[in-house]
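The complex appears here minus one protein chain, its other protein chains still in place.
Our next item is chain A:
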Amino acid sequence: MQWPPPWRRSPLVSATPPPGPTTGLLRPRRVSEAGDSSTEGARTGHSHYVTPAESAMERRSQPFPSLRPASPTNAPAHGRGSDCTAKEPPLANVCRQNYGAAQDPVEPAGRRSASHVTGSSLGKAEVACGRRWRWAELVANSSWSPAGRATEMKVKMLSRNPDNYVRETKLDLQRVPRNYDPALHPFEVPREYVRALNATKLERVFAKPFLASLDGHRDGVNCLAKHPENLATVLSGACDGEVRIWNLTQRNCIRTIQAHEGFVRGICTRFCGTSFFTVGDDKTVKQWKMDGPGYGDEEEPLHTILGKTVYTGIDHHWKEAVFATCGQQVDIWDEQRTNPICSMTWGFDSISSVKFNPIETFLLGSCASDRNIVLYDMRQATPLKKVILDMRTNTICWNPMEAFIFTAANEDYNLYTFDMRALDTPVMVHMDHVSAVLDVDYSPTGKEFVSASFDKSIRIFPVDKSRSREVYHTKRMQHVICVKWTSDSKYIMCGSDEMNIRLWKANASEKLGVLTSREKAAKDYNQKLKEKFQHYPHIKRIARHRHLPKSIYSQIQEQRIMKEARRRKEVNRIKHSKPGSVPIVSEKKKHVVAVVK
């Protein structure tokens, strides 16, 4: 081993091939050729190191054997020629050797390996090369003699086998020899930090979540439903009783039905995707075919059930031909019958929404306007438990991957994630909205959920975090009434007051479409870097930064002040009263009024 390693030596010494007039234009490092002149002998005392750039040049030069000088007098001319070749921009494959590592500002180029030398220090090497070559020529001219030829010098050289670094075909992966010894990489952490910083910045740069707006409704969109089998199909019900079916890929409406008079209160698809149900203000439950009527046929529901009271919500069972409606009570319906199989009630208030558990399908959850959430067991036709919160819950959504977890969207700007076995304390309180939360839907992966709020924004919360990771809003989006996360977990739809359905990316900066493997690797790496350095103040600040409309922003400030005041008051009260007389209630428990058995 030599020290300093070749790439650390100055290019003047190492990167210059010692040319001799008799040697080939670009093959100066063969021993027999190199030992031609005495001056060269003196110089070749240094071991010579071949950089890939040189080897590349060498390879290129081979088709021109005729350039070999015929006589010493030709040498200067060829020297110039060699100058030209040296000054040529580096070859494509030479440059590409560096692709493995992202080029970042701090990376000291050419420090690591021979392959790196080519990247940025090549320019310097070229210049030096040029000077050297000329100088070498001059010397050679003066001392050119047969006597010089006769002298034999022992030359020490490093020789490299091209097999080790030249790939057989261009389809092979580039060999990038590296020494992974940590002692040689003292700046790992700073470099990764910078990369993480860049990744975070780029994420913010590319965060363009809004994809499309589907317009066509003539009143506020009141409810949304996903097609269970088809990703591209979405159903929506509006406040004027109109139901529309949309194609997301084409971003247009494919069918319009005037389903009810007054609001369409609820819409749900059958588990097989052949039909869907709607409930409206006209006290009817209607079942519709998913496919449109034939040419000339009238648009008619498959079944219509006329009830005694208004139904405010509907949900279909995940496996069987049963659906549930809510209104005065929770009714379980058989699809084929006009009377409910059973009705379950607990208390006397209107129930705003009912949802089937997607995993343990006999479970139902509902929320009523008397601030409670009630769970039912369909098999035993009995309510199970009731939890009363501070304010009314608008809707709930079950986690599709965790059977006993559900999240409730509450009027008090918060969302509460409950474990249904222990209702007295929510698992997590999600707070970021500044107005009533109207709807919530889980990502099909069960890791996140999206919530729609009256504050004209939707937010994405990780299940295990109390703060949102993302907030979406546009200038024109009004109170968001309903929201759905598509079944491939990539998109989010929201329907709002101003008659539009909007399509968002679930991951704001994600690149859509097919990724190459390298893109994928880079994406994963960046993601990991962001995770790794997420606690660093700069990165954290950039990652958390969001632009918010003034209304929301000022509301947040206000909320913060109010919260702080409340907290201070509580602290003061504790401080100035007898120890233990003022109980310290955790944030989680604060919002649960009671659990009724």
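Please note the rule applied: a contact is a pair of C-beta atoms (placed from the backbone, for glycine too) under 8 Å apart; a residue touches a chain by one contact, two chains touch by 3 or more; residues count from 1.
Keep in mind that, in the parts below, contacts and distances are computed from a predicted model.
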Of the listed "Protein OSCP1 isoform X2", "Serine/threonine-protein phosphatase 2A 55 kDa regulatory subunit B", "UTP14, U3 small nucleolar ribonucleoprotein, homolog C" or "Signal peptidase complex subunit 3", the name UniProt assigns to the chain that isn't shown is "UTP14, U3 small nucleolar ribonucleoprotein, homolog C"
If the hidden chain were put back, which of A:Ser489, A:Ser509 or A:Ser551 would touch it?
A:Ser489
Write down which of A:Ser213, A:Thr256, A:Thr361 or A:Ser509 is the residue touching the left-out chain.
A:Thr361
Would you mind spotting which of A:Asp219, A:Glu299 or A:Glu402 touches the chain that isn't drawn?
A:Glu402
Touch residues of chain A, complete complex, unshown partner:
100-101, 112, 178, 180, 182, 185, 188-189, 191-193, 195, 228-229, 231, 274-275, 317-322, 332, 334-337, 341-342, 358-363, 375, 377-385, 400-404, 420-421, 444-447, 487-490, 521, 524-525, 527-529, 532-533, 535-538, 597
